[in-house]
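Certain chains of the assembly are absent from this excerpt, and the rest are unmoved.
Letters A, B and C mark the chains in the order given here, with residues in each chain numbered from 1 onward.
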């Protein structure tokens, strides 16, 4: 149940953040989507033993976080909460790959490197996805999808799902609250109420969908869905996209930290 | 069982995206031609319902633990496979964006694992067939549990294959399968039982809702032939995707490792990679450029054009450490600097 | 302006399960009238509104708006003239920002974006929530949601405004605000409510429904004070007209 509240807050928080007006927020949603996808592709394309090469890619989330004036804490918290699955799978790497190597005079299992690599990638990809939504918002993202010719049916459906999550979550929360008040010692819903509890919620959902459809029809809905016009992509948008893509390619092509490092250590020597 | 971005390679992600987009496009076409537009809000709100209902913990008798529903099956039952698939897709999209469950690149994998298998394979081939004769509580239970279990087993196997082909973990195939399938057997049974309980309730309370979905326009005319054709198509797409992946697996390092220092563990997965490696050298999608970068390093000890373990060489690892730390510090400084400037601007403005 | 006239002739309606919810209603409402529709729970008020709006179609009888009968064919035209505010604003605010929601109707009628903007801002201004235009509906308070729902209908510039229980779940101040707001709407209004005090203050005419039939139709100030009639229909004389609980005196 705490889970429900948290989920609602999380969505509302991202929704709130997306309403700010910063340089990043003002960018065209499609440009942000494309940048994010290129970023993710580059991050994910790194080999499993790669750690150092990933580090320059930290620039992207850090810059966006700063420019978009987003709070760091909730986003970091999200990353920590996410993906027990990843850690669960990744933590087995050191078990299965026990080849060792020497770093700074000490022995390490190579599995730890792959694990670290997975963790880094996880952090970067999760952050990138959250940054996209936190600087764009669901409605503008939907606009971008429409520009990409994603069918109207799907986009409208997606928006409705998004819109009604909080309504239905609160409804479920109230029902569970009522349930727990009369079943003080139970953790979950007892088998005898499985069907009727969830079933009634479902029927109410059906009826609600019906009313929503009627409300839409009464305002002229005929299967077509019109969202507001989104501004054209301007030169600055292209520059943003281009700039990042060039940086990503550079970071992918050259192991920048290694270059910097060897330059520096070379100089010192 | 959300696949995460961090665990897949771009090629696996891309291939599954393509497969998913294909199925989705077909479903949208079906939805638009075969259903009234009334279903659109219903799909949207049902998607939200799945979200909300995932918060309900159902206590599993005699175990003391509890589980929740994934929703794929109940959506297929109530909305039909096409609308059900699209609804699952939008649920997963929101999970990926807002809750970072799964990711944008892994989205195709996730929709495929959790939507395709339950809506287009388990549902028509098992549920529909079992329920064809008559509706009864017993049948609903039997059909739901079987369908849910098989759908989830397929999905879990999908996760295993996708992870394996992406080559980001060291998990041997066998171990991973032994890990994933039994867990999802249990999850499938719970999903099936809960779904059956809900379906039975709806069947008693508002039979017209289910009748429409099961006998009506939407599913009635999926023939087995079509499903098989769809399966074959999916297999081809997946196969093509996988061989594409194979041809471009950027992770050649392991291959090199086997050659230089083969270990027992590595051989387990090595066999697969060995076969794929020939193709790999021909075409390279995002080739692992770190090799080239290393080539440029004079200190590098191996000269085969493939990277040796960086730590073998003290110099490289020191450079890596120094450079890496510097990069991170620089990133932090830039971020901090921008924030500071912004804050100062505010203060001046206000 | 005869085209604003709403006429209902011998209306019957059965739900698919056979329940006969409307049994032969007839009345007509002229331009500019404000009409309250009252009755016990399950009397058939919401069903009647849905028949008026063409959400349901009568099994017998007809509804005419102006001189046009409400049928599947004439529906798009009719609906532009009628605006309905639902009991639960959550059913009606389905877009992700208040602005988009209020713009939904005008955009569906293919107005250009400039005209849409004008209408939206105007509607928001009228109900006094211009400052909320970029907010998400799910974060508004009950009263704000109601105002947004009203704005989303006003932006379509309907000739007839239909509302199902507009004052439910509002605190007394917000209730007053909604009443003010409705009073400022100059065209025809049709309101259902259990809040008889609101009907008493807002509507000139009242139609009382009992078990799907019209039990009374006339001037509000005569109908609502008729204790016998009210009692027979599962209702009560408005609280403001009942005996004063402090001094017990009859009003």
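Heads up, the rule we're going with is that a contact is a pair of C-beta atoms (placed from the backbone, for glycine too) under 8 Å apart; a residue touches a chain by one contact, two chains touch by 3 or more.
Because the structure is predicted, anything quoted here is derived from the model rather than measured.
Participant: Having one representative of every chain kind in view, what are the subunit counts of the entire complex?
Facilitator: A x1, B x1, C x2
Keep in mind that, in the parts below, only the chains that are shown with their structure count from here on.
Participant: Quick one: subunit A and subunit B, Cα centre-to-centre, how many Å?
Facilitator: 15
Participant: Between subunit B and subunit C, what distance separates the C-alpha centroids? Give it in angstrom.
Facilitator: 48
Participant: I'd like the Å distance between the centres of subunit A and subunit C, where a centre is the mean of that chain's Cα atoms.
Facilitator: Computed from C-alpha means, the inter-chain centre distance equals 42 Å.
Participant: Listing for subunit C: what residues touch at least two other chains?
Facilitator: In subunit C, residues 94 touch at least two other chains, as defined above.
Participant: Multi-chain contacts only, two chains or more: what residues does subunit A have there?
Facilitator: 138, 159-160, 162-164, 167, 208, 212, 216, 222
Participant: Can you check the complex and tell me which residues of subunit C touch subunit A?
Facilitator: For subunit C paired with subunit A, touching residues are 50, 53, 55, 76, 79-80, 82-84, 86, 88, 90-92, 94-97, 99-100, 103-105, 107-109, 113, 134, 136-139, 152-153, 156.
Participant: Can you name the residues of subunit A that touch subunit B in the complex?
Facilitator: Residues 1, 3-4, 7, 10-11, 14, 36-37, 40-53, 55-56, 58-59, 62-63, 65-67, 69, 78-79, 82-83, 85-86, 89-90, 92-93, 95-99, 101-104, 108, 110-111, 114, 117-119, 121-122, 125-126, 128-130, 132-133, 138, 141, 151, 153-154, 156-165, 167-169, 171-173, 176, 186-191, 194-203, 205-206, 208-210, 212-213, 216, 222-223, 252-262, 264-265.
Participant: Can you check the complex and tell me which residues of subunit B touch subunit A?
Facilitator: 1-2, 4-10, 13, 24-25, 28, 31-32, 37-38, 40-49, 51-53, 55-59, 61, 66, 69, 74, 78, 86-87, 89-91, 93-94, 96-101, 103-105, 163, 167-172, 175, 193-194, 197-198, 200-202, 205-206, 209, 250-254, 257, 261, 263, 265-266, 286, 288-290, 292-294, 297, 299, 309-312, 314-324, 326-328, 330-332, 334-339, 342
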